[in-house]
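Removed from the display is one protein chain of the complex; every other protein chain stays in position.
For subunit A:
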Amino acid sequence: MIEVDAVIIGGGIVGASAALFLSQAGRRVALLERDFCGSHSSGVNYGGVRRQGRPLSQLPLSQRAHEIWGRLPQLIGIDGEYQRSGHLKLARSLNDLRALQDYAASSQGFGLDLQVLERSELRARFPWVGEVAVGASFCPDDGHANPRLVSPAFARAARHHGAQVHEQCAVGAVEHDGQRFRVSTQSGLELRAPWVLNCAGAWAGKLAGQFGEPVPMHAGHPAMLVTEPLPWVMNASTGVEGGGIYARQVARGNCVLGGGQGFALDDARARPGQHAVIEILRQAVELYPFLEGAQAIRTWSGTEGYLPDRQPVIGHSGTQPGLLHAFGFAGAGFQIGPAVGQALAEIICSGASTTSLDAFSITRFHSISVA
């Protein structure tokens, strides 16, 4: 029997950063990961480290994450290819540009320092953007990083600070005996802890349901691809107002592009699907003409949890004291993940998160019957 202060289920960036912050605070932590830490959505996402475009309710947490990202090497021991290149959100119509202007106005005070660029300014500052863009909103301190490296490094750092990290260790049963949780794994581990953190991503709904608070979460599979290394031109990570495709270029020269949805191969694996891949290849040359004739060398997808309002669930269970949830990040958990982990650690260490989590309570689904 392993006695710890907290059992964290899910070794993605949220669970691993919670493990890291709790260990740093001297708490005994066991991090349980069914596969390898950071090998699902946290490790295979697009790699955007972006505050711009998030719902205003997420901005305080996102801003907090921004500060954590600023000291990434001290925290996890690697730079994770993180760079504050800026994030450029493109508008393909004047209506879209107006939406960007509205967002810039309403997000004032959150520290994003957005700059709305009209067509001529956009051309002058980012000449590689295609004619199809009529304007953009630029967030100078947003950026991108390599999720394949960053997310596993949070787990490694947690282990370094004393956390037990169990990989390839699927959870079997989670019960509460009135005092503590008893968690058993399929590999035969038995753990006891006053706290359980449900950070199981797209698979977190099962545990929530087991404790009487089912959530209407569905799995999504963002399609992604990468080019061979190209001459360096993209000096910002990009997205498009109203959705569509997003693209960034890494220091090596490869461009990473995402957009559209793939499909599930099974419960744990997904592929991008030819439709989404072709759509990216087609749309990309309008937005980024320099890609004409470049080659896509690899495609991939992952499995991510989406709730109907596209907002995550973060915070206390409404039914089981000691149970904390953090999941359903709707494809936007990478940037905010470390702050969520820190907020969860604060709940355990000091009773409450210093950033309000009210907007993300699971209780918003309590009255909803799950289809």
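By our rule, a contact is a pair of C-beta atoms (placed from the backbone, for glycine too) under 8 Å apart; a residue touches a chain by one contact, two chains touch by 3 or more; residues count from 1.
Here is the rule we use: contacts and distances are computed from a predicted model.
Hidden chain, UniProt protein name from the list "PepSY domain-containing protein", "NADPH-dependent 2,4-dienoyl-CoA reductase, sulfur reductase", "Germination protein GerLC" or "L-arabinose transport system permease protein AraQ": "NADPH-dependent 2,4-dienoyl-CoA reductase, sulfur reductase". Screening A:94, A:278 or A:352 for touch with the missing chain picks out A:278.
Across A:74, A:120, A:179 or A:295, the residue that sits in touch with the chain not pictured is A:295. Among A:10, A:47 or A:152, only A:152 touches the chain left out of the display. Counting over the whole complex, subunit A has residues 36, 39, 43, 148-149, 152, 156, 227-228, 263, 265, 271-274, 277-278, 281-282, 284-285, 291-300 touching the chain that is not drawn.
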